[in-house]
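Yeah, one chain of the complex is gone here, protein chain that is, but the others are all in their spots.
In this document, chain identifiers A and B correspond to the written order of the chains, with residue numbering beginning at 1 in each.
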Amino acid sequence: MESIQHFFMTSPFDADSVRHALWLIIALPALGALINGVFGRWLGRANSNLIATAAVGGSFVLALLTFWHINDWNQVFTTPFDTRPIRYAVGMDHGTWFSAGDFIVHFGLRVDHLSGTLLLVITGVGTLIHLYSTEYMSHDAGYWRYFAYLNLFVAMMLTLVMADNLLLLFVGWEGVGLCSYLLIGFWYSDPAKAWAGRKAFITNRVGDFAFLIATFLTCLVMWSFVKQANVDNFGNVTAQQAFATGLREKGPVDFSGLEALARALPVDPGHAPTGTPAVTLQTEIAQGPLSGITYGTVLTAILLLFLLGAAGKSAQLPLYVWLPDAMAGPTPVSALIHAATMVTAGVYLFCRMSFLLVLSPTAMAFVAVVGALTALFAAVIAFAQDDIKKVLAYSTVSQLGFMFMAVGVGAFWAAILHLVTHAFFKACLFLGAGSVMHGNADETDIKKLGGVKRKMKVTYVTFTIATAAITGAIPLSGFFSKDAILHAVHGTTLAGHEAITHLVWILGLLAAAGTAFYMTRVWFLTFQGDRAADARIPEEKVHESGWAMTVPLVLLAALSVLAIGYGIPLMSAGEHGREPVMENFLRPIFATAESITSAQATVAVSHEGSLAFSWILAFVIAWVATGAAIFAYTRFFPSRAGQPAPAFAKRFQTWTRDKFYVDELYDLVIIKPIRGLASLLFRVVDAVVIDTLAVRGTAWVTARVGSVLRYFQTGDTQSYAAVMALALLGGVAWALVQVLK
Amino acid sequence: MTETSNWLLNVVIFLPLLFAGLVAFLPSGERTLVRGTTFVGMLLSALASVWLYLDFVPNGPEFQFETRWHWIDALGISYHIGVDGLAVSLILLTGFLGPMVVLASWGTVQNRVKEFHLSLLVLQTAMLGALSSLDIILFYVFWEAMLIPMYLLIGVWGSEDRVMAAVKFFLYTLVGSFLMLVAILAIYFISQPNAGARSFDLATIYNALVGANRELSACLAAGGENCHLSPVAATLKTWGPYLFLAFALAFAIKVPMWPVHTWLPDAHVQAPMAGSIILAGVMLKMGTFGFWRFAFPLFPANGREFQILLAVLAVIGIVYGALMCLAQRDIKKLIAYSSVSHLGFCMLGMLAMSKEGATGSAYQMLNHGVSTGALFLLFGLLYDRGHTRLMADYGGVAKVMPVFAAFFLIITFSSIAVPGTNGFVGEFLVLLGTFKSDFLKYGFGVFAATAVILGAAYMLWMVQRVFFGEPSHREAHHLSDLNAREIVTALPFVVLVLVMGLMPQPFLERIEPASARFVARATLGSPHAPADAARLLRMEVADLPPAESAPKIAALPAAPTPVPAPSPAALQAVEIPPTVRPVETPVRRPIERRFPQLQRVQPSPSARQP
Partner (left out) sequence: MVPITHYLVLAAVLFMIGMFGVMVRRNALVVFMCVELMLNAANLTFLAFARQRGDDLGHVNAFFVIAVAAAEAAIGLAVVIAIFRSRGSVQIQDIRTMKH
């Protein structure tokens, strides 16, 4: 045991070679995208598949090696912001991206336990999905374009998680949105699909708008703080100088800088050993455009704006509307982008900036409530959706809500744990759905399927395992990760918002029950029972998919089971007994957040609640909901097209099926007025007021004056001369009068 | 800077004119020869501008590659050119667009080919000259000279309503220009007491007004009442606002800022592809460049009185332009309105008067030149095939023209500022500068940032209508993809979009010193002026070379006066040399001695004075 641990915690490489190879992790898929995008048409299908899959696979291998390296006991990493080295991290700075005035930003990469975990998920799941895609897209003529986009997506996602500053993260952030746009609208000949891509991009842009403003405010806060803070904020002069140096060299958006800011901003006022009081969250900003506003207020505003940004990317209320429509893309894309990786970017963002989030309990409460409401709302909508991918999409929205709940109560590790397990089981579910579609002539309506288990054994088994994982009916990985979240929510109180966590907890339990219900429904209607009468193809023609599709399914199902290991409390945690592996593993990342929490009491974590109690509770809830679903759909709910819903559920069914008319509401309240305003401005202000009245009006007046004056032009030279003479005489007379006066 | 620096700028500016002379002598039937010669001329000028750009020392003196010759000494006008970091960047852009435009219209322009290319060449020289003039009259000459070839380009080679658009363009621009001419003459006279001599040299006038502007800033900051101002400052207090507005109107029309933008959609829609590219790529920047080079440095105190107003107009332009785009059916009109929106960003960054904003503004000028130029180019290529500008007439183009669609998409992403493309760097810096601005509240930044959403909405809407879906018309199936020449034309734009997005530093390096100077000058006398402003205020330029032969009339020395209010000693130092005394004193014989009888009717000149 000791020697195994020693083996895994000793890097076989020296730090420099790892540092200098970090960029390759991004460059490999990017190169793959370039080759496939430019030369794909001439490469041939096999070469194209090989290049794309190998690029991500190579990236996975590199990520593994990097991961090994950052587990080294001795691996440390320093930033100019801090005199103390950071353990278990490796970083590389590739120089300035751009700078102007005080602003500077670097091409800085960083891999630590948090980004390392995500690296493995992205490249690992990414490789499997590339492999799956080689068969799934085997009949599509645009395969090379598809692989180019998919590779580009992986490169962008890796940029997102490896960036060591907000702006480079934003490159990945928008980059994945861009690839998502391209991939959702992959079959662009269908205007509805192209429209879905556009909807996704523009909804994301709303979030990006907030993200950008938050970034600007962050810069302003950093610049104000460095001017205003005194030694007491930092503890000693060296640290203060280090902060100023770091800000000058690395710029205001570097994560290490933000961490240093969070450490230096105490909540407690009146802490002034050396005369002038230190800057606290209650201090007003002294100068600049934000002067007069306290640091705490600005920080809360920043975090709420980031929340809106994250809500756009991670499909939370109020910006979740794009994700269900995003299912227009090929199914592997839904699995990779809209389940496993891209949509978790918002969760990642808040975990990256955990130290800032814990400074503002208000923002945390918002995050938690948004997460909880989304989780429940999406779960309810999923009840009545008949499209298998739509159900999974709403399920993703709902699960992301769980992650936001965890983030909101400061249980960052639980959010990441759920992120990882969700990546496994949800990717497995989506790929399973893809496999079902593949074998059933692209049928997506679960009411027109049924009995699929008899012909698609592998798909059935893997789908069942993944369903069990997400519902928690059997204690697989999803059970532990979701329970970790609910347990954390239950045991935490946010300063100043004591009632919030109780509310969130109840909403979370309801959402968990809902999850079990709708997932069982999908599983039941698809795989169990008789073949639907109006199925697209008869049961005999249903066929299992090839190995390239089933191998990823099996592997992902296996991972959904194996990920249990992360969620079980195995590691010693001092006085509190044992803690889950993931919590222990991510401790170096969230240490700052934890120390701020405990020092400033923004979040109170009680270790009273028994883990066993919440396990039992979760188990009971899962089984009740599962049983209810099976009971309901075998007895009296419509399981096949044409069967009417019972009267008591009809109203509810209509509302949930039509997604509570949120899309229509947005259309009515936002899109239509903007369009109307645009055409009003164009037709009235631009065409009439400015162009006709002002511009042509001036021309018209000039022309009219000219045509009136024309009548004075008689052509008679002598009368001209007479006028001139009279004018001259008049002038002379006037001059004479002036002189004589 | 090397030995070449003395003539390099002149070469860049006048090579196109030289080739215009060459083209003028070619037989007009030889179309390929005319095109080839023009292309070579443009290409050489472009290469020279690249050389110029690389030779420019980022942290060197403000103006480099200066040339100053005698021109009209009697009026204090000299031939004075030189470039700073902004001008050299815009010259690079202009030089780059030149050969591209010729290549792009190779297949499209078929009538009056020779005249077309003559116009292009003359226009190129005029634009390059306007960017590098350091004498205000020289600038004005080039500025007006730009109008004529562009007027011809729109009016002769445009589409159906070309004459209306050309006249509208011409008159609109001329209104501003004439007011600017009046203002130029006014500052010529106003600056004279401090400058020591009348001169149209920008640096002389600017340096002469610095002291007065500082006094005026202090006075306005104190409420503007009961100030003890020097005569020049007092004049500026009374007339400065009108003079600033005259300059501002001329430049605002060119930018174009809301609400004087309505010439732009018409001009763009009617102009041929080459005209649109140049109009969007370079000529609009003349407006922002004018604000940067003339309006704000010459009238900082008066300019700041209108700063908020202009910033409001800029934000309105950003949002309004974006909303306009959502209401368009015509693709060219949409791109034109998107220019209104993008140029609003340039203005906003400048008006923020922070280094980040100014740098971003300058960078955004380059970006807009590249990306909107490319949009017009690509649309022009599509128009050649489809012969319609309406979105509804296209659809499914991506299927038949995949390479074209790929190019168009990349440029679209640059236009909506996706990170990694050039547009992002500019827009980010502009917005950051606006948020950081000491003069503008953060509301400006928030409203401007909504263009992030609206921009994506209208551009992607257009892309979807044109490229996605099934081809709506039968003809759409027969559109051919880009040929090799067209790919060669479009590829440099795409490469530039990515290079400028991922490696903006070499470009920003040259812009930054210029923006630091701009901010120092524009915030002169304000409490928010940057700490290092004093060092950057003075405009250092070369003196006029001594005249070769004894000057017949007055070779007025363009000696700059010291920056603060000139001391008497300093004025002594710039006293006019004895050889060039300009006042003619006719030798007058005493009349009385010869005609004593006339003494009665001869009033003495002094007696008539009062």
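Criterion: contacts are C-beta pairs under 8 Å (C-beta built on N, C-alpha and C of every residue); 3 or more make two chains touch, one makes a residue touch a chain.
Everything numeric in this text was worked out from a predicted model, so none of it was measured.
Q: Out of A:A441, A:A722 or A:L736, which residue would touch the omitted chain in the full complex?
A: A:A722
Q: Where does subunit A touch the missing chain, residue by residue?
A: Per the touch rule, subunit A residues meeting the hidden chain are 710-711, 713-718, 721-722, 725.
One rule holds for everything that comes next: only the chains that are shown with their structure count from here on.
Q: Could you tell me the distance, in whole angstrom, between the mean C-alpha positions of subunit A and subunit B?
A: 41
Q: Going by the contact rule at the top, pick out the subunit B residues touching subunit A in the complex.
A: Subunit B reaches subunit A through residues 168, 171-172, 259, 261-263, 320, 323-328, 354-356, 359-360, 396, 398-399, 406, 413, 418-420, 424-425, 428-429, 431-433, 435-438, 440-442, 445-446, 449-450, 452-454, 456-457, 460-461, 464, 467-470, 502, 504-505, 508, 512, 515.
Q: Please output the residues of subunit A touching subunit B within their complex, sorted ascending.
A: Against subunit B, the touching part of subunit A is residues 37, 96-103, 167, 170-171, 173-175, 178, 181, 185, 188-191, 194-195, 198, 201-202, 205-206, 208-209, 212-213, 216-217, 219-220, 223, 288-290, 674-675, 677-679, 681-683, 685-686, 690-691, 694-695, 699.
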